[in-house]
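Working notes, beginning with the structure itself.
Note that one protein chain is taken out, while the other chains of the complex remain in position.
Entry: subunit A
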Amino acid sequence: MDNQLTPSFAPFVGMSGIAFAMIFGCLGAAYGTAKSGIGISGVGTYRPDLIMKCLIPVVMSGILAVYALVISVLIASDIRPPPEKNYSLYNGIMHMAAGLSVGLPGLAAGYAIGIVGDVGVRAYMRQSRIFVGMVLILIFAEVLGLYGLIVALILNTRAVG
């Protein structure tokens, strides 16, 4: 039924959450991959033996995209067309918040991973002791995206109906 609590535009708001999660999360992952990929290519021409160790920022950027993917699949499994399920405006806005809260931290984490990955990998080429520090900084950048995922998962448990 189309009433004040379940208006016809509620699914639009909820679907925008899916789109926000994927768009911003993948923007962050793409920036992190590309920027650290520039650094890895620069290192690889001088020290090809270090490439395996330098790929860590790329793996981390990939994980950011996995976070966005998980939330998108979760939200998408909650949305059904009207005769099957009356999708409330509350659920729609909550799903939008979940999508934004995993997407924008993903963008922030990807930006940090990209810059640290690029510069850290180049520094690692000259000084091998920087490896542990670089990985630690990358993990702290990665955790930013994880916080967004946790908030999005908690928001998603509030879904009713």
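Heads up, the rule we're going with is that contacts are C-beta pairs under 8 Å (C-beta built on N, C-alpha and C of every residue); 3 or more make two chains touch, one makes a residue touch a chain; residues count from 1.
Here is the rule we go by: contacts and distances are computed from a predicted model.
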Consult the UniProt record of the chain that does not appear here and report its protein name from "2-oxoisovalerate dehydrogenase subunit alpha", "PRELI/MSF1 domain-containing protein", "Chromatin modification-related protein EAF6" or "Vacuolar ATPase assembly integral membrane protein vma-21". "Vacuolar ATPase assembly integral membrane protein vma-21"
Taking the full complex into account, find the residue in A:A19, A:A34 or A:V135 that is in contact with the omitted chain. A:V135
One chain isn't shown here. Among A:A19, A:A34, A:V70 or A:A108, which residue touches it? A:V70
Candidate in contact with the missing chain, chosen from A:G62, A:P82 or A:G133: A:G62
Of A:T6, A:T33, A:S88 or A:N156, which sits in contact with the chain we cannot see? A:N156
I need the residue numbers on subunit A that touch the omitted chain, in ascending order. 48-49, 52-53, 55-56, 59-60, 62-63, 66-67, 69-71, 73-74, 77-78, 128, 131, 135, 142, 146, 149, 153, 156-157
